[in-house]
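The structure appears below as structure tokens.
Removed from the display is one protein chain of the complex; every other protein chain stays in position.
The chains carry the letters A and B, assigned in the order they are written, with residues numbered from 1 in each.
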Amino acid sequence: MPAVLTVDPRSGVPIYLQIIDQVKRSVALGVLQAGEQLPTVKQLALDLTINPNTVARAYRDLERDSVIETAPGRGSFVRADGTAANANAAAVDIARDALESGLREAKSVGLAREDVRRLLETALDRWFPEER
Amino acid sequence: MTYVEWLRVRAALKWTAIVLGAIVLLILILRIVLLAGGKDDALAFVHGVETDANSHVVRSTLPDGTRRTTIDNAKDSVHITIDDSGYQGKRITISETSSHPGEHAPKNIVMGSLNVQSAANGRETITTIDTNRPESFAYYGAIATFIALIVATILAAPFARENDGHLEIALTKPIGRTALALESIGVDLLGIVAAWVMSVIFLIIGHSIFEAPHFVFMPGDVMIVGLGLTGAAAWYAMLCAATASMRRAFGVVLGLSWPVSALLVLLAKLPLGNGQIGQIVHFITVPLARINPFYYLHFGPAFTVDGRPQGSLAVSPAYELPALAILAIVYLALAVWQWRRVEA
Partner (left out) sequence: MSTIQISNLRKNYGSLAAVAGLSLQIPDGCVFGLLGPNGSGKTTTFKCMLDLARRSSGEVLYDGHALAPETFQNVAYVPERSVLYEWMTVAQHVEMNRRAFAKFDAARAMELLQQFNIDPRKRARALSKGMRTAVMVALAFARNAGVLILDEPTSGLDPVNQRHVLSLIINEAARGNTVVFSSHQIGQVERAAERIAVLDRGRLVLDGAVDDLKADRKIVEGIFPGVDFTLDGIAGDPRIARVDRTERIVRLLVLSGADEIAARLASAGAGGVRVLDLNLEDIFLYAVSPSDATADVVAQGSSS
């Protein structure tokens, strides 16, 4: 797990958000399996040398988003029920964030809706050719 | 809480012991050199008579082991009896017949364990020299006080030493500032008393190398001991108060304390006559000297001649002891008051 998670404290993105994103991505990619145990808050804090309350906040949010569950005294685990659905939801989240950001950029530099649609078509052809 | 102060006291006592030990070692070497030289009889006059061709010398051993030497010199009309008890000392009786009566005024000189008495009887003068008479404990007390004063000077800036970059440690302990100050002072005062006791022990050892220590503890000696210890405490207290708000300069104050105080007290006590300059000097120095413990610390009569003390600045100890006690308390209160106000 520590090998999977890395954070960049010097980035402008809050550390707890970086953890949330990475756990979701790991679940989406299947790096984290259903039922797999996450490090304890203290362990992860020490491994990443970051504040434990920041880790705890990330875990709370992941629990709220039904990505993980915490059994008191035992630790935190990737949720067994509907991991596939979660994984899918996580994947959608990641992709949507990336697209949103790209589209915002496109709008800010003054592209029209038609220009953007053409760009999207081209990109789709390149990345998803077999599904044409 | 006062571990650091305790370490300081321990170091000061260790060095005191080393220096005193070195002195005792020197005494021991001196003693061995004198023994090797054979003639440790310091009285050249007696020796001269003994080796004079006209002298008749008889040696005998008394029942208690004392070796007696009698010397008769009819030519010079001198009769000498030397009772040598070795380690226990020596008693020399010299009787001379002078052609001029009253040449020798009667005298009684006491200097440590050495006692010289001379009495004239018509034309005959009898001089008795005791090398090891019982002596007053005050001699030890005086020298021990001197050493205790030195140790007091070494220890006397506990607050300045903390001010000098350690307040963050000293003042973040779970103890109030006043309590910490009083504990530190207590540890230092114990160290000063220990230095005094240690000095007495070393003095006795040093003395024993030459002769059997015979001392008597007279009622007045209690006063000498009290005066010495209170004086050392008052001296410590004054330097504490003088340095309590300092950071680095305390070393200079401690270093100058002896010459400045000695000069001050000397000027205050010297009779300077009625001249204008003398009066001005006294006007300045007397009040200042009176708040200096040195003013009240005299080491008792260095020796007596016919019972009259010589070389002494003695005043009645009955007034000096309370004066020193009051100085000690006032100065310590001043030091603690400053300590309560220091900031890191």
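Here, contacts are C-beta pairs under 8 Å (C-beta built on N, C-alpha and C of every residue); 3 or more make two chains touch, one makes a residue touch a chain.
Just so you know, these numbers come straight off a predicted model, no measurement behind them.
Visitor: Where the complex has a chain not shown, which of A:6, A:101 or A:122 is the residue touching it?
Guide: A:101
Visitor: Using the definition of touch stated at the top, determine which of B:63, B:122 or B:174 touches the missing chain.
Guide: B:174
Visitor: Please identify which residue in A:31, A:45, A:91 or A:120 touches the non-displayed chain.
Guide: A:45
Visitor: Mind pulling the chain B residues that touch the left-out chain?
Guide: Considering the whole complex, chain B reaches the absent chain at 1, 3-4, 7, 11, 165-169, 171-176, 179, 343-344.
Visitor: Against the chain that's been left off, what residues of chain A make contact? List them.
Guide: Its contact residues with the unshown chain are 9-17, 41-42, 45-46, 49-54, 57, 101, 105, 107-110.
As a convention for this text, only the chains that are shown with their structure count from here on.
Visitor: Report the inter-centroid distance (CA atoms only) between chain A and chain B in whole Å.
Guide: 87
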